[in-house]
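Removed from the display is one protein chain of the complex; every other protein chain stays in position.
Order of writing sets the chain letters: A, B and C. Residues in each chain are counted from 1.
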Amino acid sequence: MAYVVKVDNKEFKVDIERSGNSFIVFLDGEKTNVEVTHEEGSQLMLIIGNRSYAIAMEADDQIVVNGETYSVEVVDEEIQRFLKASPDKLQKKELAIKGVMPGLVIEVNVEEGDTVKKEDGLLIVEAMKMQNEMKAPRDGVVKKVLIKKGQTVNSGDTLVIIT
Amino acid sequence: MAYVVKVDNKEFKVDIERSGNSFIVFLDGEKTNVEVTHEEGSQLMLIIGNRSYAIAMEADDQIVVNGETYSVEVVDEEIQRFLKASPDKLQKKELAIKGVMPGLVIEVNVEEGDTVKKEDGLLIVEAMKMQNEMKAPRDGVVKKVLIKKGQTVNSGDTLVIIT
Amino acid sequence: MFRKILVANRGEIAVRVLRACREMNINSATVYSDADRDALHTRYAGEVYYLGPAPATESYLKIEKIIEIAKQSQAEAIHPGYGFLAENTEFARACEENGIVFVGPNSRAIELLGDKIASKETMSQAGIPVIPGSEGAVEEEDMAYRVVEEIGFPVLIKAAGGGGGKGMRVVRDRKNLAGSMKQAMNEARSAFGNPTIFIEKFLESPRHIEFQILADNHGNVVHLGERECSVQRRHQKLIEESPSVIMTPELRNHMGEAAVKAVTVSKYNNAGTVEFMVDKDKNYYFLEMNTRLQVEHPVTELITGIDIVKEQLRIASGEVLSLKQSDITMNGAAIECRISAEDPEKNFAPSTGKIAELVEPGGIGVRVDSGIHKGFEVPIYYDPLIAKLLVWAPTRKGAIVRMTRALAEYNIRGIKTSIPFHLLVMEHPKFVEGDYDTTFIDKVLGKIEYKKSNYEVAAISSVVSKILSSERARTPAMKKGASVSPWKLTGRQAMMRKR
Partner (left out) sequence: MFRKILVANRGEIAVRVLRACREMNINSATVYSDADRDALHTRYAGEVYYLGPAPATESYLKIEKIIEIAKQSQAEAIHPGYGFLAENTEFARACEENGIVFVGPNSRAIELLGDKIASKETMSQAGIPVIPGSEGAVEEEDMAYRVVEEIGFPVLIKAAGGGGGKGMRVVRDRKNLAGSMKQAMNEARSAFGNPTIFIEKFLESPRHIEFQILADNHGNVVHLGERECSVQRRHQKLIEESPSVIMTPELRNHMGEAAVKAVTVSKYNNAGTVEFMVDKDKNYYFLEMNTRLQVEHPVTELITGIDIVKEQLRIASGEVLSLKQSDITMNGAAIECRISAEDPEKNFAPSTGKIAELVEPGGIGVRVDSGIHKGFEVPIYYDPLIAKLLVWAPTRKGAIVRMTRALAEYNIRGIKTSIPFHLLVMEHPKFVEGDYDTTFIDKVLGKIEYKKSNYEVAAISSVVSKILSSERARTPAMKKGASVSPWKLTGRQAMMRKR
């Protein structure tokens, strides 16, 4: 099975085959053996070649390798081809703005029906006495506001939906 | 709901009522509040009265309280009454001899159909260079031998069944 | 010694004090808010008492409620930790009035040293060097202009009422003076309820060096040497070490004596810290005194072998200091890294959430003072400090490599922490050489670039993780080695005998 993986904007082609607890991997054509020695939740221990790595998947699109955090995007090679053929398929979808940290909502700047531009401030969340603004990742219309001022939100909660 | 609990051969009557994450408990008639502050697998953190306790259930019939291990037996009060009325109901049941530690079976002394007496040696398991003998907990007949010499067994595996 | 102590704090410092209680065979009690029902300090204390809702104003800052709990639990003394009520005159006084020993200085000393203007004047009069500046508060523009004429630019405007960078302004020329003054006064008013400000010479690249002191109730005072705390970000200390690379035995004697004098003239008792600014020519100036246990006190414990919290409790119970200045020796080198729930790759944004995995470093020369456990939900309501990692080694160089090794072992998942930042500092040539001051993070470290060397591994692991995760989704229930219910109706008899 082949995947295209984007790691911090570097692109890799990963061709992978399973055998038991091991995988045979071709990374951009080069062969490596990968052994899964431990699996617990989103945490893995792998032996790749002669090295051992502590892996953790975090917050949707992040992976931690021996303490270093990378943003990653794994796309099935076939889907990748399809996406490249029609690049705006994805843009038009509903977009859920999710909390990336728990906190108290201290300001909500949009209402349902508002038109927002990329980088417009949507709401402000406070935690540990620091304030953080959630911004629109692209232009759109606010379809739904799921939180209120004064409410406590968790990491991963959907706060606002933009279409 | 009322239970009879035997802790290392001391008997307690525990009358318990739930309200959310808390329980109201009458222990031999005395009232206490119990709050469950953490639950993970068989591990619990409880606040009982003004004290906090680390609890772990282990190996079927053992509980660890702040590092101290107790053997416990919890019986529904009604079942208890039933059992007391017909005390030999339980003795006649099939009895599964289970491994209490992982190890290598280095000797099997019984075959199916053998008659065994209480304290007769059934088999020997070795771990960490030490040998341990599993003995018959009561008189009976060997109904099934589920392991072979040379086999590795885990804690909790049924090794022999006695009727 | 006390029979029971109430620890009126949370997190790592509450655990620190509770550990001292256990080792001294003192019964302990602590308090917890709704957010801390399952906190480490709640797990650790002998007795636990519910305080109130999560916000500190409704729990850890409630003086009356805490005094009430102390009485209810029959605690004879309260240890306030740091933060919250530790430097609150009103709280210290409430303890005094209720016949409960406050483990800290007397309320008058807290009051005096909490007022930056009054304390500076006290020190100056005692002959302790202070930073040149206004004599007392500056109320009008005219006065400010007179002061800057005397001491020259740049100057620093400071609030009399508090710290933490609030109400502070650096002014480099005449035209910005009046405006900055007004801003500072406004900020000070809203932060501390007190608009009073004063002006002093701004030291360009000072080092922050502080002396730990111990003073009993009978007038005996010793110092335990210095800690260098110049690795700061927005006036928040991040890394502390001892000894300071710039220290000489002579300078240590001079500054130590000044620290002891500062304690004596302010009629201070219990543990405390005298903070100094030191300029490039090793001139030192009294900055302020912290009237409590410091976050970084373990640095000194590693160097001197003295348990500062135990000393605090002994002093509070009326014992005479058993230590003389000549008994105190400094041995080797110690470093502390503050592990905070902040994302250094996102400009230190708070990062709260559930601790999904926690593996602390260990082995030779490593000390961890932690306030969290696996499964704990780091609350949004309190300070982001979750743990302190310390190392000791015979030499500073040895301590730095050991800290690097220990930081790499530290595995905290579920939240982001300051660990990558600390790794960067430990490998920075300027830090390794000891050539740094309080401007290090902003000016020298500059834009922080986190080194990454595992792109290929990240790519491979992502795919492996995706495959395993989608397999799990397909077979949710049955797992190999699924644990059998720990419950059976009847107990089994012991069937094993040792041969």
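Operating definition for what follows: a contact is a pair of C-beta atoms (placed from the backbone, for glycine too) under 8 Å apart; a residue touches a chain by one contact, two chains touch by 3 or more.
Keep in mind the model is a prediction, meaning the values are calculated, not measured.
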Contact set of the excluded chain (shown chains only): A, B, C
Check the options C:P55, C:P132, C:P154 or C:G332 and report the residue that touches the missing chain. C:G332
Among the options C:R169, C:R367 or C:R396, which residue touches the chain absent from this view? C:R367
Considering the whole complex rather than only what is displayed, give the residues of chain B touching the chain that is not shown. 1, 3, 5, 7-8, 10, 12, 14, 16, 18, 23, 25, 27, 32, 34, 36, 39, 41-44, 46, 48, 53-58, 63-70, 72, 74, 101-104, 126-128, 130, 132, 152, 154-155
Under the stated touch rule, tell me which residues of chain C contact the chain that is not displayed. 15-16, 19-20, 22-25, 298, 301, 305-307, 331-332, 346-349, 354, 359-360, 362-370, 373-374, 394, 398, 401-402, 404-405, 408, 465-466, 469-470, 473, 476-477, 481, 485-487, 494, 496, 498
Interface residues of chain A (partner: the chain not displayed): 6, 35, 37-38, 40-42, 45, 47, 50-52, 54, 57-61, 71-75, 79, 90, 97-98, 100-101, 124, 130-138, 156
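We take it that only the chains that are shown with their structure count from here on.
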Report the inter-chain centroid distance for chain A and chain B in whole angstrom, where each centroid is the mean of the CA atoms. 45
